[in-house]
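Every protein chain of the complex appears in place save one, which is left out.
Here is chain A:
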Amino acid sequence: MDPMTEAIWLTVRLAAITTVVLLIVGTPLAWWLARSRAWWKEGVGALVTLPLVLPPTVLGFYLLLALNPSSPLGQAAGAVFGHTLPFTFEGLVVASVIASLPFVVQPIRNAFEAMGERPLEVAATLRAGPWDAFLTVAVPLARNGFLTGAVLGFAHTVGEFGVVLMIGGNIPGETKVLSVAIYDYVETLQWGKAHALAGGMVAFSFVVILTVSLIGRRSGWVGR
């Protein structure tokens, strides 16, 4: 595989896996943030949102410290994955999940909050238990939130640079994703290849933003 295709393939794989993990982790988190009345809820909310404002290098730096083999977290990760996480694909996934968390949790949380208590109360009076009501009422009603979250999570992971460089480095086929590849091509003055990747990213990003706007406009359910 030529290095450019390799970088694109790695990036797509990373973004896809990250998005799936984010939906699995983010949904219960968004549900809790939308419905809990705990006083410390907003503290957790702020923590989840933090990656949105932090410089990616700061996030990457602390992740690198947290995941180093001598730290408790690093040892736990080692026990799970069989190796240490920094400078591996799995490490990239963990870092990307944390960096992209707010992009997935926020839209889903908003969608859960927007529907209010009523649909779930109605479901309960129609004999649906809590799980049943969640799957057959809350999730379908929050569909736009899930779509927006998934698209944003995927796109943000594709575009991530700072965190990836800090935690993943630049290992071809393992951690050398698109954004890092572009940086490399520019460093080595291969302007043509940099252009091809960068131009592709511009087109991709445009499509993503357009998609999200179109999802946002589709608020009604006409036609069902």
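The rule is short, and it goes like this: contacts are C-beta pairs under 8 Å (C-beta built on N, C-alpha and C of every residue); 3 or more make two chains touch, one makes a residue touch a chain; residues count from 1.
Throughout what follows, contacts and distances are computed from a predicted model.
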| item | value |
| --- | --- |
| Hidden chain of the complex, named as in its UniProt record, picked from "YVTN family beta-propeller protein", "Iron complex outermembrane receptor protein", "Molybdate transport system ATP-binding protein" or "Sarcosine oxidase subunit delta family protein" | "Molybdate transport system ATP-binding protein" |
| Hidden-chain contact residue, picked from the options A:M1, A:I24, A:A76 or A:V122 | A:V122 |
| Option touching the unshown chain, where A:L141, A:V186 or A:M201 are the choices | A:L141 |
| Hidden partner chain, residues of chain A it touches | 118-119, 121-130, 132-133, 136-137, 140-141, 143, 220-224 |
